[in-house]
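With one protein chain withheld, the remaining protein chains of the complex are depicted in position.
Coming up: chain A.
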């Protein structure tokens, strides 16, 4: 019941997204073109990809701020492996395993030593980015074969939808099913709502969180592979600052920063809203600084909005204690 009520925020985000799309189609020249959406989806991919596991992490009441640095470090390592002559089909699995290791470090500090994930992942944010510079310095590795770099941004036949975007959509469905229709998903909400109660009801909180951090970093490493291929450039500073976009999108999608609440549909809508708004404003020649202000304001609204809405609701509920569940709810 609680979740149903809170579901209204993700509905709101979807409505806002629809309004942005409709208004922009009418007001911004070029917005309605298929090319715009092709470009937009390419921008969406890395953020949406990392937002999927990030949603699960935040729902359990934790956070992982090291994702963009994992992306950068993976990219740097990729560059070194490629320079050393390792073929790309082998680099991909190696990078994923590497991501797992980076995530395991996060997970170990958070669950093994019981440290707050905010502190741990701010630490690894700096650490992994620093290591990326150690690995690759300020140079770029860019001699990847065009077949791979071109293929990564290729659209599905007859469309402008990049196949990677379709893959991310598929992954989103898998994450959605896991989160909303399996015992694992319910356990994640339980952990976020009340960790002690979750522990007493037999959920292995530490182990679940550990694997969530592993999963998040693995996905971030995959995003690093995509990023490197898309921009045809392995660099230590790849994706710098991306963690903020990811967290902003997740929170904008209605996931509570305190854990226990949120839906994957809301997050996908949040990612699309953030990127659509940014690209539409960009297309309308709004300067970059104004864009940053818009993004920042959205983030504030997304944190303040659901919380004040929830507060308002609970106050209303207290005033009408005898409320019965609405008939059609």
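Operating definition for what follows: a residue touches a chain if its C-beta (ideal position, glycine included) is under 8 Å from a C-beta of that chain, and two chains touch if they have at least 3 such contacts; residues count from 1.
We take it that contacts and distances are computed from a predicted model.
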| item | value |
| --- | --- |
| Complex member absent from the view - protein name from UniProt, among "CopY family transcriptional regulator", "D-amino-acid oxidase", "Rhamnose ABC transporter substrate-binding protein" or "Phosphoribosylformylglycinamidine synthase I" | "Rhamnose ABC transporter substrate-binding protein" |
| Option touching the unshown chain, where A:30, A:112 or A:183 are the choices | A:30 |
| Sole residue of A:61, A:176, A:224 or A:259 that reaches the chain not shown, by the stated touch rule | A:176 |
| Selected from A:88, A:127 or A:240 as touching the chain missing from the view | A:240 |
| Residues belonging to chain A that touch the chain removed from view | 1, 3-4, 7, 10, 14, 29-30, 32-39, 41, 43, 137, 140, 142, 149-150, 153, 155-156, 158-161, 166, 169, 172-173, 176-177, 180-181, 185, 227, 230-233, 235, 237-238, 240-241, 263-265, 268-269, 272, 279, 282-283, 285, 287-289, 291-292, 325, 329 |
